[in-house]
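Have a look at the structure below, then the notes.
Apart from one protein chain that is not included, each protein chain of the complex appears where it belongs.
Labels for the chains are A, B and C, by order of writing; each one numbers its residues from 1.
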Amino acid sequence: MASGSIARTAATGDGGMIPELLAWSSSMEDDVGLAREDILGSAAHATMLGETGLISREDAKLLREELLGLYAQAEKSVLALPSGEEDVHMAIESLLTDKLGDVGKRLHTARSRNDQVSTALRLHVRTRRARLVVLAAELVLSLVERARAEKDLILPAYTHRQRAQPVSGAFLIAAWSTGILRATKRLADVDVSECPLGAGACSGSSLGIDRTLTAKLLGFPGGPTKNALDTVGDRDFSLDYTYACTRILLALSRLATDIIDYSTSEFRFVKLGDAISAGSSMMPQKKNPDIFELVRSKASFGVGNVVQLMTLVRGLHAGYSRDLQDDRRATLGTGPIVGGALGAVMLAFPHVKFDKVACLRAVSDGSTQATDLAEALVRQGMPFRDAYKAVGKLVSAATDANRTLISLTEAEAKTFHPAFNEAALRALDPVRAVAAKESIGGTGAASVEGQLLALEAEATILRELHTTDTLRAVAERIADYPN
Amino acid sequence: MASGSIARTAATGDGGMIPELLAWSSSMEDDVGLAREDILGSAAHATMLGETGLISREDAKLLREELLGLYAQAEKSVLALPSGEEDVHMAIESLLTDKLGDVGKRLHTARSRNDQVSTALRLHVRTRRARLVVLAAELVLSLVERARAEKDLILPAYTHRQRAQPVSGAFLIAAWSTGILRATKRLADVDVSECPLGAGACSGSSLGIDRTLTAKLLGFPGGPTKNALDTVGDRDFSLDYTYACTRILLALSRLATDIIDYSTSEFRFVKLGDAISAGSSMMPQKKNPDIFELVRSKASFGVGNVVQLMTLVRGLHAGYSRDLQDDRRATLGTGPIVGGALGAVMLAFPHVKFDKVACLRAVSDGSTQATDLAEALVRQGMPFRDAYKAVGKLVSAATDANRTLISLTEAEAKTFHPAFNEAALRALDPVRAVAAKESIGGTGAASVEGQLLALEAEATILRELHTTDTLRAVAERIADYPN
Amino acid sequence: MASGSIARTAATGDGGMIPELLAWSSSMEDDVGLAREDILGSAAHATMLGETGLISREDAKLLREELLGLYAQAEKSVLALPSGEEDVHMAIESLLTDKLGDVGKRLHTARSRNDQVSTALRLHVRTRRARLVVLAAELVLSLVERARAEKDLILPAYTHRQRAQPVSGAFLIAAWSTGILRATKRLADVDVSECPLGAGACSGSSLGIDRTLTAKLLGFPGGPTKNALDTVGDRDFSLDYTYACTRILLALSRLATDIIDYSTSEFRFVKLGDAISAGSSMMPQKKNPDIFELVRSKASFGVGNVVQLMTLVRGLHAGYSRDLQDDRRATLGTGPIVGGALGAVMLAFPHVKFDKVACLRAVSDGSTQATDLAEALVRQGMPFRDAYKAVGKLVSAATDANRTLISLTEAEAKTFHPAFNEAALRALDPVRAVAAKESIGGTGAASVEGQLLALEAEATILRELHTTDTLRAVAERIADYPN
Partner (left out) sequence: MASGSIARTAATGDGGMIPELLAWSSSMEDDVGLAREDILGSAAHATMLGETGLISREDAKLLREELLGLYAQAEKSVLALPSGEEDVHMAIESLLTDKLGDVGKRLHTARSRNDQVSTALRLHVRTRRARLVVLAAELVLSLVERARAEKDLILPAYTHRQRAQPVSGAFLIAAWSTGILRATKRLADVDVSECPLGAGACSGSSLGIDRTLTAKLLGFPGGPTKNALDTVGDRDFSLDYTYACTRILLALSRLATDIIDYSTSEFRFVKLGDAISAGSSMMPQKKNPDIFELVRSKASFGVGNVVQLMTLVRGLHAGYSRDLQDDRRATLGTGPIVGGALGAVMLAFPHVKFDKVACLRAVSDGSTQATDLAEALVRQGMPFRDAYKAVGKLVSAATDANRTLISLTEAEAKTFHPAFNEAALRALDPVRAVAAKESIGGTGAASVEGQLLALEAEATILRELHTTDTLRAVAERIADYPN
């Protein structure tokens, strides 16, 4: 139990909760990161109160100006919040009241802490989400660029971590990027479009508030939330956000696993530059892939946070329960984890260098191209089953003779089936095998370029759509509102 | 370890895996529910192979007809799958080969088990999702209807499980419905729009397949998946589906908690009919809310399944790993849990009867209407702060005198502030308090009717959009394809 | 991504990792709480190095004294760690080298960061666990005392949240306490008995170290860990600890649910004192049970942390992976949550006052004693089935007549069965019903007193056993080691 540093203040009521319990129950430590969001929610509310006549225009103006001033301080990280308040919302109200006296107290007209907190949380999720979407889209764009640089790299694709078929480096990077982009789209789809402000404690208000105006000022395209009781007990937006963030972390964990494996002495497909690897003065050959291990491990936090939130809300009654306060750590904490992991991959990936020779060697004995050989026969007109059987025989014979497939001469091959002519046997060349797979989604060059163009287009759109959804933009909209 | 009931068959290769291990590694038990989906995937594939000339039109026709015949059997639950196969896909191929000989074997041209399995899983998720969306939408529609029947019911809304403000029964039911609908929309948004068929083992095909055709036949509006390597290792659709299903279960868990609480001897807000309660011959007054307890508990399965899938995919390399087979239990098992819970609430809710008198009594002493009294003064022109202070004094005095707020006469009230005239004091009447909250999302009658109309409209659209996405419709589309 | 505040230092090697990545990969923020444990691990190691001659006794003495000095500073919270180091272990080594020069560098002889970190973590878990066991045992002891004070309180026990049978307050509190104690025993059983120091990087050492000595100095009763490769990749102790902590949180969540329900206007079984409830100046009757809501919600963090750790370690290869660094947040963070929740209940529970009249009223109509009446007939010699039938008839008749069971006269009852004499009907008295259940584990007074004595004995033993396992005791043992 933390010491009783939270004093009883006017804001927390003159009730006499034991100081240690007051301190323990405070969410200040967790929600101090919501200061800017809370300030903007209040600024929009004050503007609306003035507009509807629930407070005077003069008071509304005073409040708005003071709040936008606090916002500017918070942006510069120079906002000093009074200690000893129960949460960030109380701390800001207390600042305001110190400055404006009774006018400060008018701010709480026709709102409750329940809708106020929910508004700040949603603003946070919406804008942080936008920032993460932009970051992820930028990572995808940089991976697409890198993919183009790795068009000529040939390496095995794996199933069961066994070499399966040769693919291009561009195709592999496109695969990772496709997973990351899919997760990013999920994040972009998280629904935080509605504004809770005005839901009140749980049933709305009998005063003539204008919820549409506050929703508009705060940039919520869906307008006000639909049912006040649902609103104050709803953390679905937080859950969806945390889940979608975790989807990104899961996608990154798979890329990380590949890089870690590829950087081993056994694979040697990639070399990690000094700029991203942790070395050892005793074993200079050792370049530990710490960054990618830590990217891989981050998904575990996402999973834990999703579970925490689900467990938290399960079985709560309709309306607000104090339990909901414990949404903060996951809601505010998941974003930085995702942002950190995205940033780490962005910084580190350029220092991952593929070893083309080692990569190609891994598909050079022809065994991973047996299917390609069969398909070559099919393209020459042979039924698939016959082709399949013929290749099977060839493969068996090579294995029995301890020979690689690629080393068989046309003459040797033809003893198994006349169709094994030189043209067909070229399919065993990994470079040709890659080139031939031009089905949609395949590893052929044109197919891959199509994939990269699509990735690029989608990532660019996502980036553009989300770049402007910032707290600063909200602040400007409120400041610009005429009154 | 189950006994070694899976024999080595042609399909599983003539490799000599130990029978007990073959049995243990079989997914047959879990994926037998995918028979229809697998059959339809194969029928679409055969149609495409014929269309592109990769097999003869005659063979394609034979295959398609046989497969649609198997589908019809499966629909009637009379499809007998051979035992002893490794999974449902092998079992069906084995059926086909028994019947059509070599023609049956041609089916596997230009596909791999990896894309085949993924196709069946996505068909399952897509159509089961549609069915659940329809069920959930129907539940919302029936709740909306019930809400309209409870317009005149007045009961307290709760915060911290303490009586907070009076609301109408319609508003409460709208709150539950809003949560359920929001989760349903999330489910409807799960992205299973792309078709994996043709991704092959991991890198596409060098044969001239037509992935757009199979995607169309199988009803995937997004066309083929974009990158083959990503496709075969991707279970994001399953994870999103399981997550969205869990969102529905979480929403239902909250409704269930309210019903359980309301049915206690202490609340007595609802009576559970004999048709839905478990009784006791010793204690006839006891009507246990078992159905709602079981609805509440079901969310735990959802949470467990989401975690299982996340843990499963974390850190897998790009491409297919056999680990992915263990997606079946969650992917196929979550739907029936959600369907069961939705069905249970649908059946049970009409037998939940509100006790209007008991409900109203809970808000009749006026204490839950103190805010309404203050707002009444504001509506008369008094600044909110003054109103707030005046009501505060009145409440304190009533408490000190051990009187209820509602019992104070106008004369008594006016000794605290002249504004407490009869008109203002009427705000303490819970019926009037409810009626006055006409802000958007509020509990006022017009506001609630707006909420109900919106719920109805959205639920109707969801129901209509998803009614037609069935396996049967896929089968008909394939059967109707000219060739 | 945090800004690049971690500089490249001698400790982190002169490798050139990008500063932002170095900062991102640092665990400093999470493991600063391990300073004291790290210092003590080093002090024990230095002592051993001197004792075995791997460094000179003089150097060993210098190191130990300096380290114990740092420990003393850390105890007083005046230890200033240099910023810019990768983790707390490096920061401390850097402090030491600044002070002692080359002697400081000798400390790292025959150890690796892998065993060093593991040692600090286990010391933390072991001693924090001890502290939590003591706290939990004290809570149980205080609940036992309270239980004795509530011996005469009669209230319903619930099944399905329906009144089931009358029990004493002492019995109810004993039930909660039994769950808490069981979880506490699980925590006490967590196995952190073995000392990892000397495992080295992963395979032990070829130098003549004495692992038994360091284990003894650090207070690990199980001696050194058994296999070095297992040791450096093992976080089972952390997982078990986090799991057991969560078991305590789950037990507290159930107690919290009861208090929240009992404090509603509907139950009114308890009143929450002002010292523990959050009020409202507008609604003075409202006493929100925030403390218990927050106790209830805390279990969600435990569940999330258990999942995070499980997901983290699944599928890691044998030996150390950097992923393991992400054990810190759960390992160090779960303890304070449990400690906070235990402390909150300890402080709050004395301010929970039962309303004896309301409690008794809930079992006064006799319906919850129907089973007791049947058992009374059995005690008079009637076969149970007959007794059961006779009571069933009586209950039905009362219900039909809209009468309570308790209101039936002997004469009325006898019309159903002659066995319903006055003596038998007394069983409907809730006080007698409670008194009669003297089976082991029953709610009868003697049975409950037996339960309380057992709880008291077990809790006392747990408290005594764990009081002395502190870091301070470790420091003293090291300081007292002769050399």
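Of note:
Keep this in mind: a contact is a pair of C-beta atoms (placed from the backbone, for glycine too) under 8 Å apart; a residue touches a chain by one contact, two chains touch by 3 or more.
Because the structure is predicted, anything quoted here is derived from the model rather than measured.
Contact with the chain that does not appear here is found for just one residue of C:230, C:274, C:355 or C:412, C:230.
Only one residue from C:44, C:90 or C:209 touches the chain missing from this view: C:209.
On the side of chain B, touch with the chain left out of the figure occurs at residues 1-2, 13-18, 20-21, 24-25, 274-281, 288-291, 293-294, 296-301, 303-305, 307-309, 311-312, 321-326, 329-330, 339-340, 343-344, 347-348.
In the full complex, chain A touches the hidden chain at residues 159-164, 260-261, 263-267, 278, 281-290, 293, 307, 310-311, 314-315, 362, 367-368, 370-371, 374, 388, 391-392, 395-396, 399.
Not every partner is drawn; the one left out touches chain C at residues 54-55, 102, 105-106, 108-110, 114, 157-161, 164-167, 171-172, 174-176, 178-179, 182-183, 185-186, 189, 191, 198-209, 211-212, 223-234, 236, 239-240, 243, 246-247, 250, 253-258, 261, 296, 299-300, 302-303, 306-307, 310-311, 313-322, 371-372, 375-376, 378-379, 383-385, 427, 433-434, 436-444, 447, 451, 454-455.
In this text, only the chains that are shown with their structure count from here on.
Chain centre most remote from that of chain B: C (centre = mean of CA atoms).
With each centre defined as the average position of its C-alpha atoms, the distance from chain A to chain B rounds to 24 Å. The distance from the centre of chain A to the centre of chain C, each centre being the mean of the chain's C-alpha atoms, comes to 34 Å.
Multi-chain contact residues of chain C, defined as those touching 2 or more other chains: 278, 281, 288-290, 293, 307, 311.
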